[in-house]
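For this view, one protein chain was removed and the others were kept in their places.
Going in written order, the chains are labelled A, B and C, and every chain counts its residues from 1.
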Amino acid sequence: MPVIVTPDPFNPWQALADHEQQLNQQGHYGAVASFVGTMRNHNEGVGVQSMWLEHYPSMTEHYLAQLAQRAQQQWSLLEVLIIHRVGQIELGQSIVLTAAWSAHRAEALAACQFLIEDLKFNAPFWKRETLQDGQQRWVEKNTSGVCVPSTTEG
Amino acid sequence: MPVIVTPDPFNPWQALADHEQQLNQQGHYGAVASFVGTMRNHNEGVGVQSMWLEHYPSMTEHYLAQLAQRAQQQWSLLEVLIIHRVGQIELGQSIVLTAAWSAHRAEALAACQFLIEDLKFNAPFWKRETLQDGQQRWVEKNTSGVCVPSTTEG
Amino acid sequence: MTITVKFFASLREQLEKSEVKLDSVNALTVAQVWTQACDEVPLPSHVLMAVNMAYVDQHTVVQDGDEVAFFPPVTGG
Partner (left out) sequence: MTITVKFFASLREQLEKSEVKLDSVNALTVAQVWTQACDEVPLPSHVLMAVNMAYVDQHTVVQDGDEVAFFPPVTGG
């Protein structure tokens, strides 16, 4: 159940491919659900040019390791993978990857969503955005990932 | 919104990487949710050695294209990708990939789950398994992907 | 009028046919297409039906040149 907090850019698809190869459990799992969070060029209606991601060294890793364990306890999973960037992040770069491998799709989908949702509200990371005009601001809080279909909004 | 039905093996992570590069919308999306279904070595308690996937040429592609459109209408998405294997499938090979790109995670997660769930119950594909003893059987129906956490079962 | 009838998967194997061309002078519903194509075998309740590659129910009336398909519950993904 690897948990990686890294200052280096990572390619989430390469990470998933590599991790699956290492895992070497082909045939044992039937489902992989993954979520990738990527650095956007806009947030809350304002253009953003880059981001600094602060974390709490040790506590962050510790929290994510416990989170991965909780997912394993709640669902029947073969594997969990969490990767999170810290430091200076540029447009289009990956910020976070959560993934879960399981025999059946229900567990993988539920676990992947649980991992990203819990991480967003509890893992000690903080984003400071550099806006297009050069100003900096701390993101104040994350919003819910529970979906309201857009067709019911209009 | 590419929809691909293919008799050739595909690597889902390479497909996602390639598709994202083609899309060339870095900075516009902040979330990618994906689901990969893989050929397991067991099903309903019995060892399985391989699988034949039949489909309804033209109707299958047509159904999936409409499904991708329905997802785009229901959520605000930048892109949808569906790939599905047909023909002879060996252990560990990928059967299906569904993925959705969006600005925020709620939409990508909901759309990805919708795509795989609808596909499982409505897209015209049929699995015939070759069991470990060489016998063949048609899979009779798909089960729900809505999760009951294993901790509430015991 | 001419109707193409297709069968897939376990249904194709049970019926031992994958395609039938029907000629009919009467208007037919999908259920009647089944009966005519399958020599009076009763239509199984779980069978799915499509006309021209769109899902329909057994009461749908078919037109000349239509492609009607019957198949078991789908199991892809």
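Simple rule for what comes next: a contact is a pair of C-beta atoms (placed from the backbone, for glycine too) under 8 Å apart; a residue touches a chain by one contact, two chains touch by 3 or more.
Only a predicted model underlies this, so the values are computations on that prediction, with no experimental measurement involved.
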item	value
Among the chains presented, those that the missing one touches	A
Sole residue of A:53, A:68, A:81 or A:106 that reaches the chain not shown, by the stated touch rule	A:53
Where the unshown chain meets chain A, residue by residue	37, 53-56, 58-59, 62-63, 84, 95-96, 116, 119-128, 138-142
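Convention: only the chains that are shown with their structure count from here on.
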item	value
Chain closest to the middle, measuring from C-alpha centroids that were averaged per chain	B
Centre distance in Å when chain A and chain B are each reduced to the mean of their C-alpha atoms	21
Between chain A and chain C, centroid-to-centroid distance (C-alpha), Å	47
Residues within chain A bordering two or more other chains	105
Touching two or more other chains - residues of chain C	77
